[in-house]
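What follows is a single structure, written as structure tokens, with notes after it.
Apart from one protein chain that is not included, each protein chain of the complex appears where it belongs.
What follows is chain A.
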Amino acid sequence: MTLVKDSPTATRKVRPAAPAAVKRRGRRENLAGYLFMSPWIAGFLLLTAGPMVASLYFAFTDYNLFNTPKWVGLDNFTKMFDDPRWQKSVEVTAKYVIIGTPLKLLLALGVALLLAQSRRGQAFYRAAFYAPSLIGASVSVAFVWRSIFSDNAVVDRTLSVFGIHAGGWVGNPDWILYCLVALTVWQFGAPMVIFLAGLKQVPRELYEAAEMDGAGPFRRFWNITLPMISPVLFFNILLETIHSFQIFGSAYVVSNTYCGPADATLVYTCYLYQQGFKNAQMGFASAMAWMLLLAVALVTAVLFWSQKKWVHYENDTEDAR
């Protein structure tokens, strides 16, 4: 620790006359730093950057994992738009993102609002609501999901009590996607914790002042809470949207690796996986991966652009005043 803290300036003070030595020492320190980082750097280059560059190249080739990749230009990209299963995968993913993300965030915000008030046992509630986020992404939970949404399992029987005889969701192409939506919504704990932190930041005096002016709870929420936590809301929307686009594990497991029935859970990454690793169309799969990156980048850009209109940063207003 001390090494990092005091060395460059301290050295300069002690031996101002030897800049070359300082440089050498500085360089040595850098070397040590890089060596310490080397496991991470090596991992990044070998396991992330390298494959990314390779996949960018493969995206423009015909590559079946065994042949030498053959350059085909934009063929893979144009092929996508003629491929009904690709279109289906885009549709399924869009549906999942558009339905799942807002539901999850609404629930997270709602529960955060309830938990923000001090009451007995709040630490327990917070932990309890957060827990699904920790385990929800695991394969075992997806297995559990698969079984509770099957014919005559918990969900089916509970609904039957209320006269809804839907049968198992898992085998029903019209319902199974909602099974995945339920799984992601159930993991609302992570955004909830962030909302909670945001809510704690809202100055109390604003509420007091508003109350004096006769503002009701809804009004206080709409005019104080919401604008004050809008940066947190923005952050959560951004994170959850990007996260939703990348759904794979739950779709793969809940459908027992088929991403069906009738392609009902054929999310984008699932089709990408099928093309790449089942059908050995690695060129096409790579092109799909880059297309996903572009789409996510575009959505992110739109969100960033939109935040000017609705995200309220406290510093801005202070400047404005």
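Heads up, the rule we're going with is that contacts are C-beta pairs under 8 Å (C-beta built on N, C-alpha and C of every residue); 3 or more make two chains touch, one makes a residue touch a chain; residues count from 1.
As a convention for this text, contacts and distances are computed from a predicted model.
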item	value
Options "Molybdopterin-dependent oxidoreductase", "Outer membrane lipoprotein-sorting protein", "Extracellular solute-binding protein" or "Glycosyl transferase family 8": UniProt name of the undisplayed chain	"Extracellular solute-binding protein"
Candidates A:57, A:178, A:258 or A:290 - the one touching the absent chain	A:258
Contacting the left-out chain in the complete assembly, out of A:55, A:76, A:101 or A:172	A:172
Missing-chain contacts mapped onto chain A	3, 28-29, 31-32, 35-36, 38-39, 42, 46, 64-66, 84-85, 150-151, 167-168, 170-173, 255-258, 260-264, 277-281
